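Everything below concerns the one structure shown next.
All protein chains but one are shown in place.
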Amino acid sequence: MKTGTHQLQDLACHIGGELRGQADYLITGVAPLELAQSGDITFYLSGTLRSTLQSSQAGAVILSPQAAEDFVGNAIIVANPYAAFAKILHHLFPMPRHEPGVHHSVQMDRDVQVHPETRMDAFVRVESGAKIAAGVWLETGVFIGANVEIGAGTHIYPGVKIYRNCRIGERCIIHAGAVIGADGFGFAEENKKYIKIPQVGGVQLGNDVEIGANSCIDRGVLTDTVLGDGVKIDNLVQVGHNVHIGAHTVIAGQTGVAGSTHIGRYCRIGGQVGIAGHIEIADGSVIAGQSAITHSLRVPGVYSGVVPAHEITRWRRIAARFDGLDTLFRRVKLLEKKSASPASSDGELLNGE
Amino acid sequence: MKTGTHQLQDLACHIGGELRGQADYLITGVAPLELAQSGDITFYLSGTLRSTLQSSQAGAVILSPQAAEDFVGNAIIVANPYAAFAKILHHLFPMPRHEPGVHHSVQMDRDVQVHPETRMDAFVRVESGAKIAAGVWLETGVFIGANVEIGAGTHIYPGVKIYRNCRIGERCIIHAGAVIGADGFGFAEENKKYIKIPQVGGVQLGNDVEIGANSCIDRGVLTDTVLGDGVKIDNLVQVGHNVHIGAHTVIAGQTGVAGSTHIGRYCRIGGQVGIAGHIEIADGSVIAGQSAITHSLRVPGVYSGVVPAHEITRWRRIAARFDGLDTLFRRVKLLEKKSASPASSDGELLNGE
Partner (left out) sequence: MKTGTHQLQDLACHIGGELRGQADYLITGVAPLELAQSGDITFYLSGTLRSTLQSSQAGAVILSPQAAEDFVGNAIIVANPYAAFAKILHHLFPMPRHEPGVHHSVQMDRDVQVHPETRMDAFVRVESGAKIAAGVWLETGVFIGANVEIGAGTHIYPGVKIYRNCRIGERCIIHAGAVIGADGFGFAEENKKYIKIPQVGGVQLGNDVEIGANSCIDRGVLTDTVLGDGVKIDNLVQVGHNVHIGAHTVIAGQTGVAGSTHIGRYCRIGGQVGIAGHIEIADGSVIAGQSAITHSLRVPGVYSGVVPAHEITRWRRIAARFDGLDTLFRRVKLLEKKSASPASSDGELLNGE
């Protein structure tokens, strides 16, 4: 990816790294380590193959002191190369500047409070009582329901819908198509029909929250659904009513969290995980993708329940054996008893079970 | 959550319950049992911890005759506390009133039939031949395709898209971002390329159906995809072409139903369930979340295939054992044969397998 032209020493300075090599080397692009060419800056993370670093054609590499000897060319040495590279990218590719202003097609109710430093693109709709702080960018076709509050610097991508009475923090990013504050899923049965439980709570997102495309965060029943500061949610994630997610927890794509569950701070949750309702996940828990969390995890740790795929005929033989697994345990127990007392008769053993 | 001020006896009357305690007690809010304070009304369901009820600070509790002795304060005694509480909430938090009227930005084709008691918000588009009945509310940015029919009292949230020729019943609720009537997924292979199978059927939703945010109900190939009366679908659910879902069946978030499957009436299906195509699910079936339904369920019952997560090193040892499971069964069988006839030689046993 082409960038403008930057002296390597300026980039090193920007991230507070130690420059090794040609200070006035000109960086003109960024690329992954294995594709980077002369003029490109890239980064190396421990865990990646060292030979990829050693043979890299990159113009400059951001790397850790431990890896510094494995690359002979220009380098910027930092303690945390990934964070440093993130900063370089923010520097080289600043977000497209969004001039404040409200497009003529925007439809706002009269009693909306909008900071003059706000940008609203075409076909945005803002309903009665909403409050939009400074630096907010509502992209094309965003829907902001009644009494919604949006904190300063938040960026909402096209087609996001935020239902009434939700509160979004500062510097949040909400990607296209996400739905914040739809009704939680609750019904009471009466006379063989379902009566809808009105969902009169809302949603609160803290500061620096990111929500992925087409994800859904349901409003609470009587109180709010709450996502803490710095929570990062990937695409197509479902968060049920009254869920609490602690600060700085990260959840990958297509995971679902059922209602009233409390997830701690600093958790890392993989994709397609299913988390049951009304349980608690301890701070700092790590959950592998596709796992089912059916009970509370009270001890922080790394959890998995993923069943890796096999060649199908082999897998079918395995899966067919699940049926007999419970009796297999009993059969083995019986063998063990027999083996321990070879003289006993079967009849006696069965009585002893 | 604050409400207006209501006398307890009026609420008891509204739900037809027996009032116990101070008839003119003033209710000013609602809250969950464990958070409710003076002035709040709440409810208690059997199965919840009794001590939570006994120690509740609530101003009044809706509860069953069986639980009445566990709370000394004001109470409304009813047979079905959850349904009663739903009715109280509908009473205390009526849906925001939507005055009929068509926003000036709405784009309707000329031959659309719209009842005068309809409300359409900004940026709604209604295509040729559509019929919109009384009391329908199309919120901001809703798309109604050609010849779509929407029954009386149906409420469609912002950004819902309904493709041509679909029929939506009365009093339905369709949440933001849902897509009704996109093409089913069908291709014929020819010369190593795929030819699209045109999906010329439609979608029919019965009365009182609710569809969650960003869920997708595909149109049928030659006939319609059909959801019966009272079906409730949560967020991010996928319903394939030609699926039939019987009346009053409930499906939780992120579940997928593959094409041409018939699900019975009064089923309860958890989240992230995968249901294969071309199968049948008996009326009244209950399926636990994250289960895979690969064959027809002809007998109503409760089904599960969920694999609960474990601490990861322990789980890896377990999952690694799946590979040997089939041979383990044979090894145990061999041991059993040996044990049954201790004199026989290994060779003979193997011949006997």
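For clarity, chains are labelled A and B in written order, and residue numbers in each chain start from 1.
To be clear about the criterion, contacts are C-beta pairs under 8 Å (C-beta built on N, C-alpha and C of every residue); 3 or more make two chains touch, one makes a residue touch a chain.
This structure is a prediction, so every number in the text was calculated from the model and none was measured.
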Absent-chain contact - pick from A:Tyr44, A:Phe123 or A:Trp137: A:Phe123
Identified contact with the non-displayed chain, of A:Gly39, A:Gly59, A:Gly212 or A:Gly264: A:Gly212
Residue among A:Val112, A:Ala134 or A:Ala176 that touches the chain left out of view: A:Ala176
Hidden partner interface residues of chain B, rising order: 105, 107, 123, 125, 141, 143, 146, 159, 161, 163-164, 177, 179, 182-183, 185, 187-190, 192-198, 200-201, 214, 216, 218, 221-223, 236, 238, 240, 254, 256, 258, 272, 274, 276, 287-288, 291-295, 301-308, 310, 314, 317-318, 321-322, 324-325, 328, 331-332, 335, 338-339, 342
Where the unshown chain meets chain A, residue by residue: 1, 30-32, 35, 80, 82-83, 85-87, 89-90, 92-93, 96, 103, 105, 121-123, 139-141, 157-159, 173, 175-177, 208, 210, 212-214, 230, 232, 234-236, 248, 250, 252-254, 266, 271-272, 289-290, 306-313, 315-316, 319, 322-323, 325-326, 328-329, 332, 335-336, 339, 342
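FYI, only the chains that are shown with their structure count from here on.
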Chain A onto chain B, rotation angle from CA fit, given as a multiple of 5 degrees: 120
Separation of mean Cα positions, chain B and chain A [Å, integer]: 24
